[in-house]
Every structure is written in structure tokens, then in C-alpha cells.
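A single protein chain has been omitted from the complex, and every remaining protein chain is retained in its original position.
Let's look at chain A:
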């Protein structure tokens, strides 16, 4: 058992997501940074898909009621056990009665805490992930609160020796300037050529409206190609006949303040989406904080797949390192 002494800003139970329900309007949820999530589970010796805690900006204070093996990855929110700093990206041992706390966020926005065995909450629609907008999954469908008690499950597949760590190229770095790769498409034909270029040239600023549903960005107004609106779309030039939004898709309501959708996305609507963040960089945009800068880089599908394979390869190598540790 783990006692939640303080919940942190927004700490939720997440896993690799809820797949297969998108057509009912249910987004996948799951860890925003799937790379850091997967490595945390490997360091804890967990099976793929075990649930972890996603920690946002400000960490919780957790008291362990049993001996446990844990690992913390993701954005740099420095962990401490009984007030002594402990490393991230390393298998750690905690004893019954130990208290885990976190220092102020140094880099990135979200950290992942895996415990060997996984966080045990009921599986709802094939996933333990929390979808707070509708109160589904995770711990009571919500972010953790003071006084909650978490159980550790039995999703451990391997004992990883405490002190085992990943290093160097396997640890992503998050600066305050994020380069995020996108594939231009979907309804990008709605933007003028000039605005399509501006979308890529501008340095966008993350607004305070940045959460698991989406990131709203500030920059400058983009223009749409004038047209007589098609039947059913609505009168604003940014309106289209309501359609499905891919995870990572970026829409520009009324031409102002683009919104990039993340794991708790609204699954559809009537604003023209003009580009989609590639899966590898979805891991990174969720590590951007309010007021940080984002620049979108246009890539081809081939380049996106290359980045994806590189990401898969890194995870396979980390897995290999754990096997031989």
C-alpha cells in the first residue's frame, strides 16, 4: 500500500492507453510520454502495460506501507526519499515507512513513477488509465487526493537489481524550446499557402490552457482560403463538417490559437485540423510547460516512421539491458 500524504498538482494513474473505443468518443488516455513511461516500467521489472503514476509539474508526497522497488523517469522533477535526493532513471529500493517527495520541476513537465507490480486499480475497458473529463478509469476516475491509499499489483515479470540504470542517449533531454515534428495534412487545404508556411515559421508559445486534453498555443492569426461554406459545416471559415480528430492533430479555431490534441483528446468536432504530431514527438510535447516555445517541423511519413523505428529500437535496447542486468 502507498499512502498519499500530498497529491501534487495533478497525479493520475496511467498506462499504455485504452484502444478500440475511439468510435464511441472515448479517447485512449494513457501516459502522455509513452517513452518515459515504458522505461519506468522496465526499470521496475514490470510487464508491458503496467500502470504507473503520471506526475505533473509538482510531485506528490507518498508514504510506502510496504517494501517496494520503484523507478522514476520523464521530466526532471527531482525525487527524494526521506528528504535525501535519489536519482531518476534508476531502479530504487524503498522500505516500509519511507516517504517519497519531489523537488521543484527542473526540466520537462511530467515524470513517471513505476512500482514493481504496477499500480493496481480496476481495469475499465481494457485499461487502467484515468480519463478525468468523464471520471473513467484510474483511481476513482480522478487525480489523486490527500488520504488516498494505492495498492501495488502483480504485474512484475522480473526482479531488476536496485541500482540498475539507463544512461546517456536513453535519457531524453527537455529544454524550454521544443521542436515538434508534424505531418501536414488532414484539412490543411483550408489554410492559405502563406499561413501554412507561417504555421511552420512561427515560434508558438504554450498558454496556461495546456493539459492532457490539449495544448493551446499563442502566436499569430492564420488565414483560411475564402470559400462558400459547405452545407452542414457552420459559418466560420475554420469550420468543417464535424469529423474525427486524430491524437496529435492540430486545429486552429477561428484562425487564432492552435490547439494540439493529446491523449485525452476530444475525438471529433468541427474545426479544420491542419497537421498531426508524429507519435514519437507526442512523447515530447507533453513535456512542454506553459510559456515555453514550440516550433513545428514538417516531415514526411517516411521520416516519421524512421523516428518511430529509432524510438522502438531504443526501447528494445533498454529492455535488453534489463534482461542482462
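Note that in this section a residue touches a chain if its C-beta (ideal position, glycine included) is under 8 Å from a C-beta of that chain, and two chains touch if they have at least 3 such contacts; residues count from 1.
In the analysis below, contacts and distances are computed from a predicted model.
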item	value
Options "Urea carboxylase", "Group 1 truncated hemoglobin", "Cytochrome B6" or "AzlD domain-containing protein": UniProt name of the undisplayed chain	"Urea carboxylase"
Listed residues A:186, A:202, A:217 or A:262, member touching the removed chain	A:186
Residue touching the undisplayed chain, where the options are A:123, A:176, A:200 or A:301	A:301
Listed residues A:55, A:278 or A:294, member touching the removed chain	A:278
Hidden partner chain, touching residue among A:58, A:99 or A:133	A:133
In chain A, positions touching the absent partner	19-26, 133-136, 141, 182-183, 185-187, 189, 230-236, 239-244, 246-249, 253-254, 266-270, 273, 276-280, 301, 304-305, 308, 312
